[in-house]
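Quick notes on the structure that follows.
Note that one protein chain of the assembly has been removed; the remaining protein chains are unaltered in position.
When the chains are written out, they are named A and B in that same order, and each has its own residue count from 1.
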Amino acid sequence: MTADTPFTHIGQPLPRKEDRRFLTGKGRYLDDVTLPGALQVTFVRSPHAHARITGIDAAAARALPGVVGVFTGRDLAQWTAPLRLAPPIEGLHPVEMTTLPVDKVRFHGDPVAVVVARDRYTAEDAAELVEVEYDPLPCAADTKTALAPNAPLVDDTLPDNLVSHQSFSAGDPAARRAEADRVVEARFDLHRLTHVPMETRGCLADWDAGRAHLTMHIGTQVPHPMRGQLAARLGISETQVTVISPDIGGGFGQKIALYREELTVAALSRHLGRPVRWREDRLENLTSASHARETQCVTRAAVRADGRILGLELDLTEDFGAYCFYPANYMARVIAMILTGPYKISDYAFDVKVVLTNKCGNGPMRAPMAITSWVMDGTIDAVARELGLDPLQVRRINALRPEDLPFTMPTGEVLEDVTPLETLEAAVQAIDVPAFRARQAQARDEGRLLGLGLCTVVESTTYGSAFYKAAGIPGSGHEAAWVRIEPSGVVNASVGLMGSGQGYETPLAQAVAEGLGVTPGTVNVHMGHTDIAPYGMGSRGARGATAGGGTLYLCAQKAQAKVLAIAASMLNLNDAQGLRLHNGQVERRLEDAWQATGISLTDVARRAYLDPTALPEGIDPGLDVSLTYDPPAMTYSNATHACEVEIDPATGRIRIDRYVVAEDCGTVLNPLVVKGQQQGAVAMGLSGALLEQVVYDENGQNQSATLADYLVATACELPNIEILPLHTPNRKTPAGIKGMAEGGIMGSIGAIAGAVSDALAPLGVTAEKMPLSPQRLRALLRKAGNFTHGTTFSDPGTTTTTHDTTTHGTPGNSDGRTNRA
Amino acid sequence: MSAPVPISLVVNGETYDLVAPPRKLLSDVLREDLHLTGTHVGCEHGVCGACTILIDGQPSRACLTYAVQMEGHELTTIEAVAEGDWLSPLQQALHEEHGLQCGFCTAGIVMTFEAYLRDNPQPSEAEVRDVLSGNLCRCTGYQNIVTAILKAAQVMREGQGA
Partner (left out) sequence: MKPAPFTYHRPGSLSEALELMARYGPEAKPLGGGQSLGPMLNMRLARPAHLVDLNDLLEMDYIRDAGGMIEIGGLTRHHRLATAPEIERDLPLLALAARTIGHYAIRQRGTLGGSLVHADPAAQLPLVAVTLGAEVVVRSARGERELPAADFLQSIMTVDLAEDEIVTAIRFPRQAEGEGCAFDLFSRRHGDFAIVSVALTMERDAAGAISALRLGLGGVGPVPRRLAEVEAQAVGCQPDAETAARLGRSAAAAISPEEHPEVPAAYRRELVETMTARALLRAAGQEGATA
């Protein structure tokens, strides 16, 4: 933030309100909510990737003491409606899903029956006794198999497994190819990942038979859409459902859809007339919740000899898994639309295929468009390599400059108030690229492999209604808020978001405080309860700050206007000109300075609530204001990530020596919270690029079902991150706010891949496939003919920023850490 | 076999008498029978560290312990760390340094380091990361947690007149 910020409360690094309860063990997460008499469920899941269900015998299970019932897909089909996804999008097949599978299972972990018992231990005992007969079917274990002729059909209602196929062309990419000096092709293979929130999924459904009303306690990022889904699937009215989200232990996109399990629990509560709860265990979460990414891209860049990209083509294939909880083109589409990002490219075409396979279905995971910046900057790096140019120069020659803005991308997306070139130069300067190149050259002479990766990100956030309309996707991007000043002068407010760790409570209070003219400490923002909060679209797509904060800010300004109108009358003024509310006091502009009037917000509130006949004409009693706000179609923020690595050629181990992010996310509500988001996003991106992987074997068996197999980075695998903040406000959003917090994943994937490719460039090796595991790197090195005999290189494992090998010599060896943060 | 047995547990200095099956995990007994819900369950296979409490003053996974085993031992959970409005130096540092986001892993980290810093008052950053590697966090990337722990260690040393 610059010193002369126009804001009082926005931009302050206030520590968070929710910390105390989390630090002292007094948070209230789903499992902490108790209802006496609640039953517990567990699910019987398919051991097969693809099989017909030919029989279910639950007699022994039902007979176990403490078991209340065992139910199957047929039962659920009677109590609930199926999910039908049929948005009018060309190239997208409509699909339908029963609540629980009835005829066949489509992935290893697919739930086929549910046991309801007095406790989870008993339920699991009973689940073991449920005998399910399966007739195994051949499985489509990957996209290649799924797209082959006569492939096993994942969804029997579709003609084949290509559930979505879209193409697009702008300008004349073919002509650009013809006139180019070179056509550079590059490949990018991002693997299958999953969200792994520390708190798994779960819910507590409480059907009140007397009122015919469902109260659904569930950690959900989208309380109102969740309510709508529950009502529709259960065949009841939205007036009969209340969704209450307690504290959530992480969501990252996994807690948006209404999945089969939660709907089943709600239906069971209604059927049994008792509260029913479910806690997903970690094995279920890793195998059966929601997966993400697994996308391959091929780009063809038509280039001039100086590196200028004349035209760009993208082929994308996404492995979507077996079930569509979202329209199948949903995530892939964004990648294709924003690919050109920071570069001035107008001739562009894409072909996007989304394929069903016998795996757990995909959903949006923090940065659903994660692969984008790796693909774009990786293409730039490929161009540089093939033409023998400096990759920095290729970026510069193609970069959008300030004078190019606003720039309409070939897909119609409009970029304005973004600074990708500025962030590139800031990162480059911070790294001191020439000095790095000198170090790199020297290291190469010593047989050491250093690499530098750069990745510029243009991050799409806060999708507005106009975006959905243009895309043909039903749904809205607006947000709703209310602000209510209570008779005592404190402020309750609400918005349709729900946090899962982002730390909304303080920054949103700051937005209200700024708009209204009070201190954040007097504001309480209520979220997550559908009877209390206004109808909003929830937390997703990095919309919290712009849509949530923006709506609250505007609503608070509206509230201030009413307050000042009342204050004006209390001061016997004709109107509120020259009045403001500042930290809860009404002030008047006199002689070029703000002067106290002696009237406080509490005074105004008392008049509004308790003495309404004294209110001026046209002003209604009370101080309860509502507002909705529809953000622009898209709000972009941007960053450049720079990553220095050293690769141990003998083991393939990567050590990250330095990580720098220059990020411009506009007006920032709370820089402390934003920095936390930046760090968390980079961490998740690096963890995914280096360690995590959902693995299925050729029979569709999930091989990564525990946290010992699915590797999430620990404190020893991640570097400290240096952040260089820039702040270019968006001129179309309230207070110039932009979204952020997904870009870190996009940039880190691109930066680490770029660094590895840069390090291995002298060997003619590029990192095309992730994860960048040591064994993968060793395989690349081996193929390049490079195999060292162990003692040639010093071991980087002893003084590292990432602790990977625990190397100990004789006692007294210290592993120091190089810390450049 | 799964018949409940009487169990007497000493948790945070208080004695609790309850009845539970021998196989009931300590993590479940703490949360469900004793209503001490500050200890969280993240994996039930000992990897994530969210359930870490102190057994006789040393950090241990509550999900890998049966409550029945804990008779005769002293258990300490997150609820015992703060006292009224007073936060421990570690809790205070985590707050100031923004070392938590969703909070689900936080109790496990606090318990681990309340014990570790008591026994190791001047750790290096490498040592802190080594111990912290036993607690998974999906939100923060660990950077601020490390800063907070080092800050807390310094505050604790100064408090001791070191």
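Assume a residue touches a chain if its C-beta (ideal position, glycine included) is under 8 Å from a C-beta of that chain, and two chains touch if they have at least 3 such contacts.
None of these values were measured; they are calculated from a predicted model.
Enquirer: Touching the hidden chain in the complete assembly: which of A:Ala650, A:Ile723 or A:Val765 does that?
Expert: Only one listed residue reaches the unshown chain, and that is A:Ala650.
Enquirer: Can you work out which residue in A:Met216, A:Ala713 or A:Met770 touches the chain that's missing from view?
Expert: The missing chain is touched by A:Ala713.
Enquirer: Based on the whole complex, identify which of B:Cys63, B:Ala93 or B:Ile149 touches the chain you can't see.
Expert: In the complete complex, the chain left out is touched by residue B:Cys63.
Enquirer: Counting contacts across the full complex, list the positions on chain A that touch the omitted chain.
Expert: These residues of chain A touch the chain that is not shown: 120-121, 124-125, 128, 281-283, 447, 650-653, 691, 695, 697, 706, 708, 711, 713-714, 716-717, 773-775, 778-779, 782, 787-795, 798, 803-811, 813.
Enquirer: Can you list where chain B touches the absent chain?
Expert: For chain B, the residues touching the absent chain are 1-2, 5, 21-23, 25, 28, 44-46, 49, 52, 55, 58-61, 63-66, 68-69, 72, 112, 116, 129-131, 133-134.
Keep this in mind: only the chains that are shown with their structure count from here on.
Enquirer: Cα centroid separation between chain A and chain B, in whole Å?
Expert: 29
Enquirer: For a test of understanding, state which residues of chain B touch chain A in their complex under the given definition.
Expert: Those in contact with chain A are residues 2, 21, 23-24, 31, 35-45, 47-48, 50, 77-79, 81-82, 87, 91, 94-96, 98, 100-107, 110, 124-126, 128-130, 132-146.
Enquirer: List the residues on chain A that touch chain B in their complex, please.
Expert: That would be residues 15-16, 18-29, 31-32, 34, 121, 196-200, 247-250, 252, 279, 281-282, 500-503, 672-673, 675-676, 679-680, 682-684, 706-708, 712, 714-716, 718, 720-721, 803, 814-817, 819, 821 of chain A.
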